[in-house]
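Excluded from the complex is one protein chain; the other protein chains are retained at their positions.
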Amino acid sequence: MQRKGLTRRDFLHLSTLTIAGLVAASCTPAVPPAQAPAETSGDTAAPASGDKQRVTIFVGFGTGTAPEQVKAENELADEYNASQDKIAVEYLVVPYEDAITKFTAMVAAGTAPELCMPIGVDGVSWFLDEWVDIEPYISRDNYDLSDFYTSTLDLHKNSVRNATFGLPGTLYPSMIYYNEELFDAAGLDYPPHSFGESDWTYARLEELALQMSMDAAGMNATEPTFDRDNQVQWGYDESCQEGNNPRSLAMQWGSKHSGFSEDYRTARLNDPEWIDRWQWVSDAIWKKAIMASEQENRTIQINPFLTGKVAMYFCHTWTLGEAFQDTEFAWNIAAVPAGPTGAIMSPMSADTFTIPSSAQNPDAGWEVAKWMFSETNLPKLCGIWNCLSARQSGQEAFKQMMQDKYPRMDLQVIFDAVQYLDKPLAEGWVPSPKQVLDLVANSVGIIRTGDNQDAKAVLDALNVEVQKVTDEYWAQRS
Amino acid sequence: MGVLAIGAIALLIPLVWMLAASVMPAGQVMVFPPVWIPTERVQVTIGQQEFPLVDVPIDGQVRRLALLDKQKAVGIFADPAAPSSTYEAPYADAVFVKKVHFRWENYSEALTIVPFATYARNSVIVTFVSMFGTLLSSSIVAYGFARFRAPGLNFLFLLLLSTTMLPRQVTLIPVYLLFSRLGWVDTLKPLIVPAFFANAYDVFLLRQFFLTIPLEMDEAARIDGAGTFTIFFRILLPLARPALAAVAIFHFMWAWNDFFDPLIYLQHAEKYTLALGLQFFNALHTQNTHLLMAASVVTVLPCVLLFFFAQRTFIQGIVISGVKG
Partner (left out) sequence: MKLRPSQREALTAYGLISPWLVGFLIFTLGPTLVSLVLALTRYSITNPPIWVGLENYQKIFTDDPLFRQAVKVTFTYVILALPLQLILGLLLALLLNAQVPGLSVWRTIYFLPSVISGVAVALLWIYIFNPRFGVLNWLLSLVGIEGPAWLESTTWALPSLVLMSVWGVGGSMILYLAGLQGVPTQLYEAAKVDGANAWRRFWAVTLPGISPVIFYSLVIGAIGAFQYFTNAYVMTRGGPKYATLFYNLYLYNNAFRYFEMGYASALAWILFVMILFFTLLTFRSSSLWVYYEGQVK
């Protein structure tokens, strides 16, 4: 090897040069990405030319990151860029598991995106102090809100900051998916499709579920020889809500809140409605065997539509995506039954856009958001994200899209469910949202693993923990 | 051999499943019990329409018929050869006829739905350039730590090691801020440049190996007039070849599979690497697991090939006897 040329002296010089170079580099003034010419060479490039304002749309707080969705989103951006010459839009797509990390890094570095879209009610709540209040924009532009479902107008309002962070955008109401084949096999009538039918209650759901909870020998849960240890099929599953929306459950039993007093200073997770609803969960698993336990749930939860081991599945419309299409079973949708007090509630998940207050061009962000949420374009977004538009004028487009995919499905159930959304939204803001969510999820876990089957004991303990987090939150905020 | 074989089978089960899943329809990936051989329903054409073929007992005799329709719990069946007469039987008794079918098109779909070639190009650039940087810088630094005495050197070594002990979650934001100020965000630089400044894992490893090489070798060369770098390149590096191979393998695997740094620092799809691109197959509500598996198989191949060839360096005896002889 001929390396005589490089002596120690040369090496030291080289090192010094490197240091000098890097120090120089780090001392050059920061180049805000907004002004940096985009070095894009790809197909989707819409480089911001000198006088155009750049709007970066951050995707990753929910749906919208799958490859075919990204393609469609870029096409929409191209359409916008071609439609005017003041603003250049581009998408920044981040896998949802790590979207928070990336977003916080961008915010901390002062390079926040102009729009986060889509972002769910829960996502909005994580960064309560980060978002721009859009009320001033709405009144400045006299923005017409009449096309939106009235029940959705307050979805993205927050009482603590007294502000609105996004327009109603896309909706994911929930309903009861049912596997027709399991009903047929048990010789039962399908559950009703319209909300509020007098005999469609949780008590009735329980009766149906018992007959479709089966062991390996084909015995159902009403029969004396039913072998619980070898259960292979379950009548009902609400793991989707327990995992995603656990604070909504008690509202079905008549609770008027999602775990807190109106001023969010007192935790109320052990109110009677809460204890009764959670005891119902515990009994449904451990006494009646109509729902799978945590241990058993892994076997079915990944996708009940594909396994066909669940007769009724309480979940949101987002499952109407790809996975649902591949099912070999005949599924349909029914109304959510009434709880023991007669309350009917279909937990809502809803997406919108938000404008980070540290973004470079928040005004341009609003302009782009308006265009995206317009009568023409919101249905297009819904087409990409598989959801119902919060604009009533979008119903037809939704019907068409879904009818092509699921010709046998009764879509009216979805439109009706919007009227029964949870108020206040159970996904909505509470003090220290993720800490509370983690604590609640842990308590759900205790019931579902059977570690403690007494809902009162579990919720009493939970309420103490949540109150502690809440007190800390308010102490810091003041 | 027996032990090796049992262990190997245990280790291979996952890989076999991964291969199987990569040629499955989406609907068979996530089911229990796991499907090992992908199948699809056999369809028959009657008139213009396709119907699934089923085995169904009719009057006590199992017949292979087409399932025409289903009304509540009752299935309507017909013989594809004589479709005019139909039969009714409980739908639940019908068993769908399936045939083995490998969906090779998963591969073409996975490789075209994302700009796979672009991702692969970026991965190759990042991996090989940073591998070169790591090998070069880490071996030089390790040489300094292993073969020389200087005041404070032990402290500096500990300092070097301590850089691996602080969880990176808490330095992530300041580091991002730094790269952002340097204007390096959305370039490959944050993934490449730091590799040229050595890292604790590889320096430590190479130092350990240099320390096993007898000092007499350096001294003999020094007497022959060899300088610091000649000893390094002529004596230590060749003797540490297995260690360099290990570092190369580890670094390759790490850089090739790392999606976190690319995720944090890259913004435009045309700069993404393969590992990052793969993440998008696992989106919320739309999991394309079968495509993920197909793309993963393609992504893993280079690692396997590299290892297969690199492990030849680990053949006992050659190194030392070659030098001493």
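Just so it is clear, A and B label the chains in written order, and each chain counts residues from 1 on its own.
The rule we apply is simple: a contact is a pair of C-beta atoms (placed from the backbone, for glycine too) under 8 Å apart; a residue touches a chain by one contact, two chains touch by 3 or more.
The structure displayed is predicted, hence computed values, not measured ones.
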Option from B:56, B:213, B:237 or B:284 whose C-beta touches the chain left out: B:213
Touch with the omitted chain, as defined above, among A:129, A:144, A:263 or A:404: A:129
Interface with the undisplayed chain - residues on subunit B: 1, 3-4, 7-8, 11-15, 17-18, 32-34, 137, 140-141, 143-151, 153, 156, 158-167, 169-171, 173-175, 178, 194, 196-199, 201, 203-205, 208-215, 217-218, 228, 239, 242-243, 245-246, 249-250, 253, 257, 259, 275, 278-279, 282, 289, 292-293, 296, 300, 303-304, 307-308, 311-321, 324
In subunit A, positions touching the absent partner: 8, 11-12, 15, 18-19, 22-23, 26, 100-101, 104, 107-108, 126-127, 129-130, 294-296, 298-299, 358, 432, 434-435, 438, 442, 445-446, 449, 451, 476
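The criterion applied here is as follows: only the chains that are shown with their structure count from here on.
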Subunit A - residues contacting subunit B, complex: 1, 3-4, 6-8, 11, 25-26, 28, 30-31, 33, 36, 38-42, 44-45, 56, 62-70, 92-98, 101-102, 104-106, 108-111, 181, 184-185, 187, 299-300, 302-303, 306-307, 318-319, 321-323, 326-328, 330, 386
Residue ranges of subunit B in contact with subunit A within the complex: 25-28, 30-32, 41, 70, 72-73, 91-92, 96, 113-115, 118, 172-173, 176-178, 180-183, 185-187, 227-230, 233-234, 260, 263-264, 267-270, 276, 279-288
